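Left out: one protein chain. Kept in place: all the others.
Labels for the chains are A and B, by order of writing; each one numbers its residues from 1.
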Amino acid sequence: MSISSLPAEGTAHASAPPVTVHEERQRQSRLSLAMVSPSVAVLLIWMAVPLAMTIYFSLIRYNLLYPGDNDFVGLENYYFFLTDEGFTAGMTNTLLLVCSVLLISVVVGVLIAVLVDTSFWGRGIVRVLLISPFFIMPTVSALVWKNLLLHPVSGVFAAVWRFFGAEPIDWFATYPMEAIILIVSWQWVPFAVLLLMTAMQSLDQEQKDAARLDGAGPVAIFWHITLPHLARPIAVVVMIETIFLLSIFAEIFTTTGGGPGYETTNLAYLIYSQALLQFDVGLASAGGLVAVLLANIAAFILIRMIGKNLTDKG
Amino acid sequence: MSDLTIRNLKKSFDDTHIIKGIDLDIKDHEFVVFVGPSGCGKSTLLRLIAGLEEVTSGSIQLDERDITDVAPAKRDLAMVFQSYALYPHMTVRKNMSFALDLAGIDKAEIQRKVEDAAKVLELGPLLERKPKALSGGQRQRVAIGRSIVRNPKIFLFDEPLSNLDAALRVLMRLELARLHKELNATMIYVTHDQVEAMTLADKVVVLNAGRVEQVGSPLELYHHPVNQFVAGFIGTPKMAFLKGTVKAVSNAGVTVALDCGPHYQLPHQSTSLKPGDDITFGIRPENIEVVGADQSPFKVRLDVTEHLGADTYCYIKLANGEMMTVRAPGDFMADYGQNAGLLPDLSQAHLFDASGKTIPRPRTPAQAA
Partner (left out) sequence: MLTLKQGRQLQTVLLGTLAWLVALTIFFPIFWMILTSFKTEIDAFATPPQLFFTPTLENYLHIDARSDYFHFAWNSVVVSFGSTLLGMLLAVPAAYSMAFFETKRTKSTLLWMLSTKMLPPVGVLVPIYLIFKDFGLLDTKFGLVLIYTLINLPIMVWMVYTYFKEIPKDILEAARLDGATALQEIYRVLLPISKGGLASTVLLSLILSWNEAFWSLNLTASSAAPLTALVASYSSPEGLFWAKLSAVSTLACAPILIFGWLSQKQLVRGLSFGAVK
């Protein structure tokens, strides 16, 4: 053939190409190490350094209002933190908040996902409306709920209550925790809907058809086909939401400020108030470690549950 | 010139030995097909030749040049992947010119080469399209075009037709054969489909469990398989294997008693067999005639028969559980469960000893070629 052959030895390349298969492999493995290291390094520092400092601070007396007085106090901070009346409240409220919101978002999320899986007019718009709250920043949703919806005088809820002849409720005074749960659920149900809606689309239609031929009604199909299919996405929803719900902060910060009393103080808010309002770094650090411990227990269980699934799929 | 010489090539992944020592000579202009069941190492062997896998030991030479450890792009080889591996974000033209572009070849030259290749493959009108706008067969041609422009010493094909439907596969098979003649190039082709191997190859390499079982022309493999594995792998429907025992060995040949009944005297010559040895009698479906039950000592009950038009396949399950297929004429009629007799053409029969090795049989003048 007249077409000339490509040069056999690399001459045209600007950067000298690797010469042998072996060298190329070596170069690749070095390059790949160099590429992954920065991310690993910064995350390692991000995890280790502050954590080490937290541990150290938790063992000394350290209040920003009394500088220089930094004696080693052993586990005293832990003792004070764990016996503080705020701790019991914070712990209870954290668990209450996480569990309620998880339960609400999974149950409501599954129902909505199944509902919008049928085809009807304007389904695309309905989907968009349903997931919208998830994209609203936490401080905005907290304030909109507090002022525009739940306000005892001018709120929409008050108007509805009056319409039915009931006495409007001052939500943040009477049912503060319920109000917070309502706001946070409003933000996180859409997340569950978003994931579960997508997961529903991969449900095998033939499986449903087969079940229908076998005489299964809608309820039986839901229990025996849909729900098992959603088990994994539900586990993912639980895992991701737990991560975020353990650290709910802005919603409390902008609405109740943890009150009345400790009624809406969760661990995150408690530690914040000890560190940045009362300047007791030692005590806050002890609290921080308790929070880390709690998160780790949850994480351990959750990663055990579904972490393997994540990488197997990847 | 492009002669490829492979010597004692081995490849292991961790402790798994995939290629267990292969010697092979591939001559200029040859169309060589690697065939074997899945997991036999044929794709790995191709990837070793391409340089996509690191050789564990042994050597690969291309025209006196040792390329065992040369980077893939520097080997003067081009490969067509099973998935075609087209760059989805590039037009057909860019797909074909990418390698030349990387090599820093002059634009006008690239243009000319791409147009030339497009003409050979009738891709001209598709040059500005993206791969996703092409049909399976067109993608396949682009993948081949990408190889052609590089004017490699050897073309490598990794199961290139397996993603096409049956009709298109036949068409592309013909096109590949034509291309091989037109380019007069050396091609190495991997497939698990023995029909592709038989129809395309000048030389077939049958691989099994990381070793070469036999190398030869398609007809050589068909008529003179060196062992039971090759005999069973080449030819469709499969050769029937019937167990038996050696009764007598003489200059006239071997007498065997089959477990399913009949005794046959075969012209095979053996010095190693002795009476009482276990033996396997092999006979291809096309070398058996179905006759009335009283006309043959080999009596069977016919199972399902399949009419293909030109031929009829009769499936038979023998009393001792052995299965076999017979190819009868197209208008052959039989009822399910009907009794019949079989007449094997003994000059075309094969014998394998207990280890599966072929007992050679005399070559007819036509087969000896």
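Please note the rule applied: a residue touches a chain if its C-beta (ideal position, glycine included) is under 8 Å from a C-beta of that chain, and two chains touch if they have at least 3 such contacts.
The structure presented is a predicted model; accordingly, all values stated were derived computationally and were not measured.
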Of A:Gly86, A:Pro176, A:Pro190 or A:Gly258, the residue touching the omitted chain is A:Pro190
Touch with the missing chain holds, among A:Ser39, A:Thr83 or A:Gln205, for A:Ser39
Residue positions on chain B contacting the omitted chain are 50-52, 72-74, 77-79, 81-90, 98-99, 102-103, 146, 150
Residue list for chain A contacting the dropped chain reads 6, 13, 15, 17-18, 27-29, 31-33, 35-36, 38-40, 42-43, 46-47, 49-51, 53-54, 57, 112, 115-116, 118-123, 125-149, 153-156, 158-159, 162, 186, 189-191, 194-195, 198-199, 202, 232-233, 236-237, 240, 243, 246-247, 249-250, 253-255, 267-268, 271-272, 275-276, 281, 284-285, 287-289, 291-292, 294-296, 298-299, 303, 306-307, 309-311, 313-314
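We take it that only the chains that are shown with their structure count from here on.
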Note: chain B sits from chain A at a C-alpha centroid distance in Å of 56
Listed in rising order, the residues of chain A that touch chain B in the complex are 1, 3-10, 12-13, 17-25
Listed in rising order, chain B residues that touch chain A in their complex are 51, 53-55, 65, 69-74, 76, 99-100, 102-105, 113, 116, 150-151, 153, 183-184
